[in-house]
Structures are given as structure tokens and as C-alpha cells.
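Data first, discussion second: the structure below is written as C-alpha cells.
As you look at this complex, bear in mind that one protein chain is not there, while each of the others sits in place.
Let's turn to subunit A:
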């Protein structure tokens, strides 16, 4: 049996191998650092090879687009509910398997250099392996429940890794923030999943796809609600507005983690989920438009924040939020291909940039402010080159990877008649080019900071970066409008359609990208315009952007005033009303007991007295009421 076929049939091994690595490291190689990292890389590398096999298999069998290769085993079943676990292979999941295993392997190799000497070295690799396993399990999920399980596991891993430096207050806070913010989204997703199960009696993607169209005709409103509920999950996980606040804080984790989270795992899980449930959104146009507008707004909003940020990784984080917004927007306007294409190229160049940023931070021992870096180009030529490649890719300069995918999104947005979103996305592209090159000009070019003594990173950090750099350059070529059997041929939903090459969109986006870079060069490179003065001139806008539109402060306020206030009121109700009632009940029985206890004096004569007067009382009653009714009263007779 040839390797491609073997990989197709055994794709479930791909998530299993990193899990085995995790178990081995966690329980056997805890104190053997070298063995731990080697195990992690080896197992993930084998997964990568298998993923390559799956990709090859998918390329050999184009019919998998319409008929996914599903292999599953029943996990449990009861009346009305049958849950399976298995693998769902189609071009989308094959592409994701390839991207995730590739980036994870690269990040792991990089980490052997970056994490050298860290006391938690083995722990780090255990977490990375588990992270890879969770994401891969999510990718091959055959049903929404399996997906949700791994979805939560991904959340757990991100929590563990963001809070990797658990002895640092800020890291702990960031981990908590990430976990809780995404949990808000997960709740919406869970509700959506339950709605689907109740209405369709299944969570299998294939069965859902069959049943959805008929249901859409009968209950369009309900389906819209379900779609929006499901989308709340991705809003949390993929850092869409307004649940984006955790993503920039997640920078507290080590840089390789940021690369993994931002490029291949956590945040793209949301995009992938929407893509997986694309059939649902396809038949619920309102929900789909909701996705489009949230995505478009997020893209613009995050880019406008990134304009003024000073920390390198924060700029990158906001760019991630912005790019994810692009992907969501692409899904929202109805182009699965454009979104998945951008997801892939973004994974290459964003992982590259985070690793390069990590390399710079590593060399500077944690200086995060780009204005304190300056002139890294001379001491770190490779890192600088990689960062420039990444920047050109994300800015959308042809022929770098980002250009093709972003162009596809812009084109699709325009083609599907979302003119407003098209303008917004183009503006975002301009801003992206500007803030990314601002970072490069300030941190890598410009004047050297005499306090810094950077040195180039070792080969095991440069090697993965160079692999990613190559992909960031050529990765987009598989999806150019001129490739007959390129990306769009395999990764699509519905009919294959060839859009004409729209030179105005293509030319416009290049102009915008070049314009953004030129503007950044004018301000930060050539210093034709003084950036300090510019900031003062646009004081209000600058503050708004620099302080991230005060979203965090608003949440703090909501938290303090509304949540805590409600909490205080409820606490009062609990203490005084609920507890008061129960305590009162207990007190009254206690009081009754204490009072009645006095009756039992132990004095024979008291008892005799009570007995006697009771008899007298009965006699009086009988005398007054007549024998018959008195007997009834006492309960004796009829």
C-alpha cells in the first residue's frame, strides 16, 4: 500500500502521536531534557510526514471535496444520541493538518534554542505536544462534540502555556483572562451545539449537511440564532471583537507559544470551526452576514489599535486579530477558499514573525518596546531578514504569500457585493502595511541603542525560521488566479468557479500596501515627519488607539460596577433572605425545643398536675359542646 493511501486511512495517528509524546514526556522523561525535546520533535515530525501523506492522498483523490473520507468508531450511544469519534478527511482538514504539524514541528525545533536553560524545559515540550494533539484532534473531528472536546483541550493548553511563567503575576493574570474570555464564547458554542442536537438529532458534519437545507426552509429564524450562537465560540477563540482582549495579553507566554497560538492552533480553531460548519452558515444568510461584519470590523478595529502599540509582540498580536478578522470576513461573504487560503499563508508568515520577534527578544533579554531596540539589523541580520520577509508578506507585496490570499479575500468581498466591507478591508490593508513596517523600521533599522548587546540566535532557532520564510515567500503561489489545479480547485465548497483576474483589486491592494510602507518609511525610516509631533497633533485619536479604545477599561468597569454590584446585591439577598429564612426556621425549632423542654421537669407531681388539668379541660369541653361533637374534636369517635 502506498504511503498516501496509508496516511489517508490512518490519519487518526496524526493527533495520537503528539499525545503519546506528551504522555511520555510527562511521565517518563520529566528529568531528561534532551530526551524530552527530541521525543516531542520526533513524534510531531512523524505526524508531519503523515500529514504530507494525507495531502498527497487528497491531491490524488479530488472527489474527497464532495465526499469526505470519514472513518469513525462509536464512542457511546443512547436513545436519541449516538456519539462517534473518528477522522474526517477532506481538502480543508488535510490543509490544516499540514499547516498545524508543520508549524508545531518548527516551533518545537525553535524552542530547543529559545527555551535552553529554562527550568521548565521538559514541561514546556509536554505542553507543546499536548497543544499540537488537541488542535489536530479538532481538525479531524467528525462531529461537533468531538470538535468541542478538543476545542476545550486547546483552551486548556493555551491556559497552561500562557501561564507558563506561573511565578509571574502578569502571566497568571493573562492565562486566567484568556481562559475566561474564551469560556464566554465556548458557552455560546455549547448552546449552539445543543440546539443542533435537539433539532437534528445528530452532530455529524455529513448528516448535518444533508439535513440543513430542508430545515432552513422551514425555520430560517431558528437557524440564524443557532448560527450566531455557534459563531460566539469562534468570537472568543479567534479573538474577534468584542472578545479580542485576551489575545494581546497572551503575549505573556514564551514567544514560541505565541507563534503556535497565533499561527496554527488556538486562534485559527475558531476560523476552522466556522469553515467546518460552513453549510450551516450557507443556509442562514443573516448569521453569515453577522460573521462577515464582525470579521470586517475586527480587522479594521485591531489594525487601528496596532498603529500605535509599542511592544513588538503586541503589535503582532493585534495584527493577528486583524488578519483573523479578514478570514472571518471571507467566510462571511461566502468564500471558504479565500478564508482557508489566507489561514494557510497567515500561518506561515505569522509564525515566522513571532519566531523572529522571539529571536529579537531573546537577544535583548526581554526588552519589548520597539523604540528601545533600534538597529538590530546589523547584529542580527538573519532575524531582520526574516522579519522583513514576514512584513512584506503580511503587507501584501507580490509575490509574497500574503498578497495572493489577501487579494483573494478582497476580490471575493467585492464580487459578492459587500462594497462597504471591501473599502474597510482595503483601509485595513493600508494600515497593516503601515504598522508592520513601522515596527520593522523602528526596531531593525534606525539608530542603534548603545545599551543593547544583541547577538544572532543559534542555528536551531534560525533553521525553522528559514523554512517558514521560504513558505512565506512562495506559499501563496499555489493559489494564484492563474493556477488551474491550485488551492481553490481543491479547497472549496460547492461549485468550482473561476473568477476573472480583477486588475483593479490587485493593483489597488498593491498601491495601498506600498503606500503604507512608504508612509512608515517617511515617518520612522527617513524621519521626514516627526512621529512625536504627529502623535500630539492627533492627540485624541492617538490616545484612543494607544489605549486600545479603552475596551479593557470598559470591561473593568462592567466587572467592577455591574458584576460586582450584582454580586453584592445577590450576596445580601443570600445572607439575609435565603439564609435568614433557613436560619429562622432552625431558630424557631430550637426555640420550640428549648421551651418545650421546660415541660419535662422530671417532677412526678408536675406530670400529675398536667394530666389532671388536661382531663378537666376535656371534661369541660365535652360538657360545653355535647358529647358527640366533643368526641369529634378530640379525635376519638365519629
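Here are some notes:
To be clear about the criterion, contacts are C-beta pairs under 8 Å (C-beta built on N, C-alpha and C of every residue); 3 or more make two chains touch, one makes a residue touch a chain; residues count from 1.
Following the convention adopted for this analysis, contacts and distances are computed from a predicted model.
Of the candidates "Acetolactate synthase small subunit", "NADH-quinone oxidoreductase subunit K", "Sugar ABC transporter permease" or "RNA polymerase subunit sigma", the chain left out of this view carries the UniProt protein name "NADH-quinone oxidoreductase subunit K".
Considering A:214, A:604 or A:624, the position touching the chain not shown turns out to be A:604 (whole complex). The chain not displayed touches subunit A at residues 597, 600-605, 608-609, 612.
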